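Of the protein chains in this complex, all but one are displayed in their positions.
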Amino acid sequence: MQRIGVFVCWCGSNIAGTVDVQAVSEALKNEPGVVYSTNYQYMCSQAGQDMIKNAVKEHNLTGIVVCSCSPRMHEATFRKTAAAAGLNPYMVEIANIREQCSWVHKEMPIGTEKAIILGKAAIAKVNLNTPLIPGESPVTKRALVIGGGIAGIQTALDIADAGFPVDIVEKQPTIGGKMAQLDKTFPTLDCAACILTPKMVDVAQNDKIRIFSYSEVAEVGGFVGNFDVKIKRRARYVKEDVCTGCGACVEKCPMKKVPNEFNLGMDNRTAIYIPFAQAVPKVATIDPNHCNMLKNGKCGLCAKVCAAGAIDYKQQDEIIEEKYGAIVVATGFNPISMDKFDEYAYNQSKDVITSLEFERLTNAAGPTAGKLLRPSDHKHPHTIVFVQCVGSRCAACAEKGKEYCSKICCMYTAKHAMLTRDKYPDTEVYVFYIDVRTPGKNFDEFYRRAVEEYGVHYIKGMVGKVVPEGDKLKVQASDLLDNKQLHIDADLVVLAAAIEPDKSARPLATMLTASMDTNDFFTEAHPKLRPVESPTAGVFLSGTCQGPKDIPETVSQAGAAASKVIGLLAKDKLTGNPCVANSDELMCNGCSSCQRVCPYGAISYIDKEFRMPDRTTKIRRVASVNPAVCQGCGACTVACPSGAMDLKGFANEQIMAEVDAICK
Amino acid sequence: MQKITCEQLIEKAVALLNDGTVSCVLGWKKGEFDYDITPALFETEEELKNEFVWNDFCRANFSKYLISKTAKCEGKILVFLKPCDTYSFNQLLTEHRFDREKVYAVGIPCEGMADIDKIKAICGDGICKIECGEKIAVSTIYTDEPTLIDAKDVLAERCINCKSKKHVAYDELIGEDGDVIDSGRFDEVAKLEAMTPDERFAFWQNELSRCIRCNACRDVCPACTCEKCVFNNPKSGVENKSPANSFEEQMFHIIRAFHVAGRCTDCGECSRVCPQNIPLHLLNRKFIKDMNEFYGEYQAGAEVGSRAPLVNYTTEDLEPGEVFDRGNKDA
Amino acid sequence: MNKEYLRDEMLRMSGVNPKKCMKCGKCSATCPAYDEMEYHPHQFVSMVEKGDIEPLMKSESLYRCLTCFACVDRCPRGVEPAKLIEAVRLSVIRQQGANRLKADDVPAKLDDDMPQQAIVSAFRKYSK
Amino acid sequence: MRKCSINAIDSVFAKIAESLALYLPVDGSDGKATYKKWENGVKWSNALNTVKSPKEFFFPQTEDMMEFKTSGKNIEIIDTREETEDFVIFGVRACDVRSFDILDRVFLTMPVDSYYASKREHSIIVSVACTKPSETCFCKAFGIDPAVPKGDVTVWKTETEIFFESNTAKGADLLSKIADLTEECDNAPVEEQKEKINKIMAKLPLADLKTEAFGGGKTEQYFDHPAWAELSESCLGCGTCTFVCPTCQCYDIKDFNTGNGVIRFRCWDSCMYSEFTRMAHGNNRLSQKERFR
Partner (left out) sequence: MQMKEYKPLIVAFCCNWCSYAGADLAGNNRLNYPADVKIIRVPCSCRVNPMFILRAFQKGADGVIICGCHPGDCHYTSGNYYTRRRMAALFSMLDFLGIERERTRVEWVSAAEGAKFAATMNDFAEKVAALGENKRLEDLRCKK
């Protein structure tokens, strides 16, 4: 039998105003198991907590019921109080007589009566509480970062800096991601490569960091602290540890007409290639779809010219298995396809381009060596129209665009407009906008400079259609402030395409059992208070996989994710939530119903030997819950017909006792 | 009359026993009377030849016996499965209740089983002999001549509404396989659904009040294979040995039906064994019918490893409040 | 007439929710009859929302709209301005004697370049 | 011996029901008979017997024994027994009448079960002779004469008439209540029926069943007989046999928390259940074979 202490809080007049606290503590005195009952002005105050601690000692209490505000408010507080008094923290139950009683009922007798019943229910439950001890599991002190863009790079560097080994898995042949393709970065206009490439080099040189480039995550098992991950290293037909990145093979490769994805297809590369000069790892990769040697066994030039002997046409995909304590998702974004936007003639004219293509066109390492030339005729464009919100804030058609704001377009468009006017003052630049959104340090000033100092024409309105006519692009647009329809003959139209999560994110989320929103962005554990954690324990979010963000934001989130990972890896053991499911092996018949409803894959089956009553033994398949993975939802408990599966802290008996107490 | 003869089955069993494929045979044997055929385990050719029976009274579904028998038997067990039994067989495999490797399943066609109550209604009590041939010949101590009854006239309810003559699991099939039948098994449920709630309540009170909680329905049920039933477990909070009142009668049957929902293959054993003739199968069929209508057709046991509706979901499922709207529409 | 009543009537007839509009102006940007119109598609949306229906009812713009549905197709928020214009137009021509195009007027308007369909559709659009 | 026309039986029932609660087998919607209280319109079943035996009148499936009420930390014990009114069980078959003797031996020997005793005292049993025993009948093996059942009153039913004979003072008292509706008669038709029944009994499949093999010192000899294993092989342990058995008298005592107090009640138990007689150390019947035996 428990020895229960009941503590009724007045919460000033918040509770005492509508509930006769004295009557409540008196009434609860006589409940089974209760040996002490009192009330006090503020139970959560230091004095109140001391009162509880003293009562525990004086009356040898084994359980505590606090009738106070919502457990969502102070359950943790009173659990700590109990622990300080030497009780198991899970021997505390809260009767919510504020939010769900005194605040919603006006009359004292009614409030008091209900408070007593709620108190009785809590007492009935505590009577059946058992001390719970959180399970412990060891932590593999190694982190996995999926995605090698700026988010992944920053996270990996920060984790490695704290002394933990990190692996980066990047599906491209090099890390760097989207930022490597950018020219300048807003609002300070530093060159992207100048600030990114040193970080890439840091990654390459950090002995705590391993890069699996040209690789993908194939399988994820295990749970927080103990993930088992299979990484598929795709065959790049070049021995990574032998290749010096000299580029002789690239020079000699006869297959020179392969669209260069790094420049978004605006120029060509060879079949064996290094994506860009500062690639990390700086290793050549053979594109099997275009290499003659791999396709029909004729050529082999690269192998001949490779002094290091790094070429290996027989290389196979390889699966690497590794254990990790934490996983960071940094899968990034892509601009959406423009195929559905016929009105902008993207597929009809080479001179209608996306902003990312514009970045390459202005980049010194790009297809035009940094000169702004039209893709169609390589002439200098004199009139450029930028269209904002192409596919962003588009609620009309899910296939066409995205309902959300892509967040970065306003700023990069201002940057593009400004830089164009700076380098080519003879160019007329029009920006059509719905709203200009520039929250951020020095952002609005930046945009205003584009207008005021650089003379960019910002027009409130939208482009309705673009029609290629001769070497011009006929742009028809509205100017809402002048209430006019504009017709502009442009040389180049730049579309600020909405961004969307990378296509690899969805299958990855399934592997990780991490949740996603309808737009395929990863969901954070709490939108405000836990923004870099996924609801799945041990999985963290970095960068645009969680939602659109710019570079400074991505980097700060990457750092935040790293600090969460470091916090996790710094622990030798993980203590879990002790309110987890538990299977009574004697009753379990191994039917697998529970396993099917478990959202976390926390239930597995083992063959266990039982001694039967007639002294024989029998081997039976029974469910076994991994307490480190179980989050305690209880779905399994109802799926289980025999009642073998129960939930600690919310056991069948406990809930029934509450029902009984309420229904007296 | 059954299409397969008893001799055919004995011959098959003896052959498999003698060539070592199996070490014992789960089959039927005559009980105290000609109509109460009971399940039995045969280990020798002699036992088989003397005692094995196959006729219109071999009603028992052997699937559930496999759980205890496979655990006990050294070698493989030969089991004869009627089409409806194969569904239970598969369902138990889905739930990992016995080792498939330890069973040699022979599918046998079934023309439906006779209901002894229906026979007694025709020829009265005092049955001393029954012979199954073209017709069922029933001799009683009160009549001089045996009464000849057409098996079709005394089919058990579950056989009249047979859902399938197709075997969904077997190692070997004797005779021809049949098809899944579009039966009227939900008609009775629909009739009840069409009643007013008061009528339904009265109907079930009349039925369930007769329950003596002998647990026969549960103990025969191939879906009720818990190591310990919640109703036997004092810790579950619902344990009771006898129903004290109408509430407990209802609770037992609601919870039991809920626990087997999505797992019940509609084999009808529960109603067959009920000493009080309570139409328990209607509760199970209600769940099956509902789930078919709410979540798409699902037949438990049709394939091994299928995911039952209650351990599955889609994001577009109907809301609990909507089940009644549908009901009204249908009515 | 009561502004609110008129507005609700327009919304009911068109099934359009002008509150969805984010005032981007793409409807007017895309409109081929823009310059012919006194009130432009985006104005229809905002004026209907405010209940300023009477000026719209009096405006020739109603008959300048080609009902080409470009605005409906391009609108990123699915507002469907053309349907609003249609609703206002209908509310005008449904009034007694307000048919825009009477059967008697048709022969005079015929010319060889005009496709038959245009006549038929105009007749449908402009009379009750 | 007295008799009445078969058509008059309902008025006989009505007469008895005037002063006593009268229970008799009635056909249910499922075609099975159960004991029900007589009231106008209720018809006596022709069925051979009811599913549940009339032992339930004295030893109900569940029976409240007492109640505890707590207020604060005090416990009050309430005796929930109520004085039983006199009642008549009409139409009990010979075998069931005999079962009462066996139950009496258990419940009425010291210590007397007062719950049982009180109901037994207030009962008047009207038995009825069997005319059409079933193939499952074997009463002769236990020395029961289905043609002359015991009880306070014995009834024979022919095609046209009902014959009454009292065996006890209680029975005579009952017959006097219906004296107006019955007439004195000779017992020739009854004798004729007895003879007929005895002939049928000889033809029953289980007519030759003997019980000599059991009892006395022979139990041990049969205790380890292989037949137990064979017979229990197909037993599912459902317990139906014990619940319909007229002589099974095992019960369990349990508490039920109503929220306002605790009701202590007893309910039938069955030796076929795995939980039966489970004790702290475990169970002394380890498998279904032991339970079946």
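Details
Going by the order they are written in, the chains are A, B, C and D; count residues from 1 in each one.
The rule we apply is simple: contacts are C-beta pairs under 8 Å (C-beta built on N, C-alpha and C of every residue); 3 or more make two chains touch, one makes a residue touch a chain.
This is a predicted model, so every value here is computed, not measured.
Within the whole complex, touches from the chain that is not shown fall on A, B, D. Considering A:111, A:177 or A:627, the position touching the chain not shown turns out to be A:111 (whole complex). Take subunit D: the residues that touch the chain left off the picture are 256, 258-261, 263. Those residues of subunit A that touch the chain absent from the view are 70-73, 96, 98-101, 103-106, 110-111, 113-114, 117-118, 121, 513, 515, 535, 579, 597, 599-600, 631-635, 637-639, 647, 650, 652, 655-656, 658-660, 662-664. Along subunit B, the points of touch with the absent chain fall at residues 189, 192-193, 197-205, 230, 236-238, 244-245, 247-248, 250-251, 254-255, 257-258, 261, 283, 286-287, 290-291, 294-295, 309-315, 317-324, 327.
Keep this in mind: only the chains that are shown with their structure count from here on.
Subunit B and subunit C have Cα centroids separated by 69 Å. Averaged C-alpha coordinates put the centre of subunit A at 46 Å from the centre of subunit C. Contact of a single residue of subunit B with at least two other chains is seen at no position. Counting partner chains per residue, subunit D has no residue touching two or more of them. Every residue of subunit A that touches subunit C in the complex is listed here, in rising order: 343, 389, 393-397, 401, 432, 434, 460-465, 476-480, 483, 485.
Subunit A makes touch with subunit D in their complex at residues 30, 32, 612-615, 660, 663-664. Here subunit C touches subunit A in the complex through residues 20, 22-31, 34-35, 40, 42-43, 70, 74-78, going by the rule given at the top.
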